[in-house]
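Inspection log for the structure reproduced underneath, given as structure tokens.
Here's a slice of the assembly, chains where they normally sit.
In this document, chain identifiers A, B, C and D correspond to the written order of the chains, with residue numbering beginning at 1 in each.
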Amino acid sequence: MASVSLNTGRLAGPRAVSRRATTEALLARWLLIAITLCFLALFLLLPLLAVFSQAFAAGLETYWAALREPDALAAVRLTLLVAAIAVPLNLVFGIAASWAITKFEFRGKSFLITLIDLPFSVSPVVAGLIYVLLFGAQGYIGPFLKSQGLQIVFALPGIVLATVFVTFPFVARELIPLMQQQGTSDEEAALTLGASGFTAFRTVTLPNIRWALLYGVLLCNARAMGEFGAVSVVSGRIRGMTNTMPLQVEILYNEYNIVAAFAVASLLALLALLTLAGKSILEWRYGDSLDA
Amino acid sequence: MTAGARGPSFRYFRAPSALPGFGLAFGYTLVYLALIVLIPMAGLALKAASLGIAGIIDIITEARTLAALRTSFGVSLAAAGFASLFGLAIAWVLTRYHFPGRRLIDAMVDLPFALPTAVAGIALGAIYAPNGWVGAQLAPFGIKVAFTPLGIFVALVFVSLPFAVRTVQPLIEEIDRELEEASATLGAGRLQTVWRVMLPPLVPAVLTGLALGFARAVGEYGSVIFIAGNLPYVSEIAPLLIVIKLEEFDYAGATAIALIMLVIAFSTLLVINLIQAWARRRFGHV
Amino acid sequence: MVTASTPSLNAARPPAGIRIVGVAKDFGGDAALRGVDLDIAPGELVALLGPSGSGKTTLLRIIAGLEDASAGQVFFGADDATRLSVQERRVGFVFQHYALFRHMSVFDNVAYGLKVRPRAQRPSKAEIRERVLSLIDLVQLGGLERRYPSQLSGGQRQRVALARALAVEPRVLLLDEPFGALDAKVRKDLRRWLREIHDRTGHTTVFVTHDQDEAMELADRVAILNKGRLEQVGTADEVYEAPASAFVMSFVGDTVNLPVVVRGGRIFFGDAPLEADVADAPDGPAALYLRPSNLALTRCDEGGALGGTVVAVRRTANGRRAEVLTDVGAATVEVELPSGKTLAAGERVGLHILKARLFPTG
Amino acid sequence: ETVLLNVSYDPTRELYREINAAFVADYEKRTGEKLTVRASHGGSGSQARTVIDGLDADVVTLALAADIDAIVNRTDLIPKDWQKRLANNSSPYTSTIVFLVRKGNPKGIKDWDDLIKPGVQVITPNPKTSGGARWNYLAAWGYELGRTKSEEKAKDFVAALFKNVPVLDTGARGSTITFAQRELGDVLLAWENEAFLASAEFGADKFDIIVPSISILAEPPVTLVDGNVAKKGTRKQAEAYLNFLYTPQAQAIIAKHKYRPSKPEFARKEDLAVLPEIKLFTIDDVFGGWTKVQKEHFDNGGIFDQIVKVKR
């Protein structure tokens, strides 16, 4: 904190006088900082603390036992599997979409961007619903698929689809502003130097966007593993089979197994913390290449 | 891409470019977009269409639906507004002041992005319940947070906070020191400078953050249901009503409400775009 | 200066000339280029000069194949380049903002064009290394090859960009305002240095700039573009001494411009006949263009001189100029003062036109 | 390996965990075949919905017949006469609705009419999505109807009761959590077994179970999902599973979990002893069966909807 004395009257000397041109009075600053800290403590820090304190409320032993439970393990496995499918899908999509959008001029570009953004503002519940309407036994193509032996909703494909939907724009969103700002001259330079289109992409574009890409993947992954609303609609809640970690949290919670619920939640919270840490490290080390 | 593919027939759609891969990237984008987003949404629209306009209006003007929509939109707006206000203060503090732990706090702002909503929901529920850490402090004053609309408000503030902070923060960072100095040399006091020179250009970003936060809050489900109380007419949100309608086998009802929420989502996106277009015209930036 | 001989840097085959035939470009709005014809001899260094938006970059990008012409053709020697892709054209392109690959060291940037070649044509590692290092030496960055672009000054970056473009043994070298983002001082240095490199390697080079000094100093010939049209192509002297149009005259060097009327072969400024030395001109309104150094100051009452009053005398970096308000026509005219001559505001002077050019208007 | 899926409702989580284990062991002993039985729990209504939407349930074990009827009506997975296929109306156990109050019963709640007193907060799930809640609702209705013989009065009574409800969860379990863990409300209308379980989980020193003067006989039915077992080829195992529910071993487990076994003779005496004597009426006697109740009370625009609408 800048050390500015409060008595900034005329006699306080030149230093104190002119600093006021670009910053607030000390009291105002302290007040604002205090408000910020209180607010964040109340809304962000406390919930986080609550998760961990409740998870360890019955001791480490219980905590580990809760996590070693077969259903919990199955949920962890399913969650990892879903993320492992959904994130790469959206990664490839994000790269393709931002390549088309930022490196070329075409009609309807802003409309396309709006469509890509759309899943951000669609309620996760609606996201789940649309797949039930489509693939449910009462849906448009569900009966046909079912007759072919394909189970979409209440099974892995449905969970993956819902997850893909809610994490759809993450990578593209991260890349588009950056690539827009980087323009096309690097790729053009590569072409004039004899590189083929794909070589230019691999050797020039990809390195230019790698940190933003990683960042997008981190966020996409966090959301993919943590999605609740959309998945709960399409999951079917079969113990040990179609419960992802967030659903498992709810189930444990509903079985009075508060400690276990918070234990699984603490894994997710840990994931969130790791994501944030990764992001901070990226921003700190590669700030300029992440700039949007 | 070969010279032929860049022929004139393409030009009305897109400007020619020496860079390759447009067809592949654009085609893949469209196909994937269609498969994941457009076709399923079309299914929703189709389902809603089978109800007819009158049918849809009937459903959404049901008292309970209206109440849920009112709760959802009202509380979301309040929460996004509240988050925007504090988000502005937080962004200000994080960019303009230096104090120990600033980086840590800056990183923490993104927590709601990364923390699964269900986890946030049970955690907030645990804290703000009458026997929770905060709830117990408030209980003597007769203030109930969890299981009241106030609980929804708390959860929605949580989810919309990062939008509020992250949209204004870069702009605050970008505020030209010279603007403040110009204002000071013109005789303005600090408060006048902040109020008349520094804040107005932030308005579009604050509005954008508010709209984004609002859009997110309206759709939020996971964190809300654990803390809302879910009482019809009081603390029942529209996404929950969709789920309830589904569980009552009322597909039509669920679809109609989903449709309304989609329309609102679309409009919100539109509003955001309009705000940004306006800001670009007026301020030369967003 | 580099002393090592660098034979391998000269274009492996003799440099190709460039022939541009009727090239036009239309982005949908106003035409960016309209029927440009330009012949560039092998090994020549031509500067494309013109104001902002005149189409310089567009023309250069069309030559490189980064943009398609709406009409017309480009030939590299005898080859119709229009049929070649960017990669096949083998141009060395230097961008205004360097476009260096930020994640590669100076060495890797320069080596890039060699490393991406198909295996069959790719030189061995050792060869690449040798060639890259000698290029880095050529651009006087020896010892900096392990730096990253962010660790270099603007001038150094631009030199890396040039080395990178040279590494692929391009048939032609294209530079788009390569020094536009640099300080005046650095620009001046790089400009001479570029000329030296060019003389040493002998590439056919097209150089875009909107700085007349740069164009005049560097180029064998200057091509002047205005609103997508090629107004004149010629040596610096030709362009300066015999401008083909009013635009060229006023764009190159300082000018004074007087609205005059030609009547029966004689020139009138207001009522006063001018005894300017111009070629035969058609009757009608015209603009008389002259250089501040083409005006001589005489005593105010001398016959044939244009009378005027000194409004101000200003220093320029290398001398002094007087601003004179003419009695007739009330035009403000700048006159170079011979060194040593003093004049004060308010003094009466006569102006004598030594040399001028006439361009019909209206 | 054959996998059976039992789609059930909220409070049976603990029950079926034990039954499933017992069945798998028993079935392997008898046939040598290894089975896996999976369970899915949620509000009874929403569970029926997932089956309708295509969840591959082999058997459904729901809170009330209406929810199975919903499957019957909307799909052709289950024949119309399903309830006749197993003993006791296909209900291997019954239960009832009791009150759970805070230790010492500070609000002095003794019977149904105490629930409509001002200042008493009643916790019950939402009858639209929860089977348990529908039993709660009907029990209250039946109490008042029995007292006053007036449908009008009964409706007013239930309306008054729901006016005292501050939170409507979607399932029975949600309500129990709200009451027991979040300490909201004065009285929880709960499945009998749920009330015992809550006491056990959260400490018997925290709650008292109050038995009202009269309550409803709740008959949670089970049935085979014929369409699904046919496709999966699991009919044999699924039937065995349902039949197992009526075996002495299962009946003992049922009693242990504080449900009322359809064959009490197989239960341990001490398990039966804790279940209180209570006067029960049945849905058929008072309401004329589920089909009617569902239509009149719980369908869209039904009495329940009217009641909560009036509430505002």
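Methods note: contacts are C-beta pairs under 8 Å (C-beta built on N, C-alpha and C of every residue); 3 or more make two chains touch, one makes a residue touch a chain.
Predicted, not measured: the structure shown is a model, and the values here were computed from it.
For the full complex in this file, the chain formula works out to A x1, B x1, C x2, D x1 (one representative per kind shown).
As a working rule, only the chains that are shown with their structure count from here on.
The chains that touch both chain A and chain D are B.
Contact with chain A and chain B alike is made by C, D. Summed over C-beta pairs in contact, the chain pair with the top total is A-B.
When you average the Cα atoms of each chain and compare centres, the chain farthest from chain A turns out to be C. In whole angstrom, the spacing between the mean C-alpha positions of chain B and chain C is 53. Chain geometry summary: the mean Cα position of chain C and that of chain D are 89 Å apart. Contacts with at least two other chains are made by residues 66, 86 of chain C. Within chain B, contacts with two or more other chains are made by residues 15, 18, 243, 246.
Touching chain pairs in this entry, ordered by label, are A-B, A-C, A-D, B-C, B-D.
Across the complex, chain B meets chain D through its residues 63-64, 67, 125, 129-131, 146-147, 229-233, 235-236, 243-244, 246-250, 253. Contacts from chain C toward chain B in the complex involve residues 27, 65-68, 83, 85-86.
Interface residues of chain D facing chain A in the complex, by the touch rule stated above, are 5, 10, 13-14, 38-42, 50, 52-56, 74-75, 171, 173-174, 176-177, 180-181, 197-198, 201-202.
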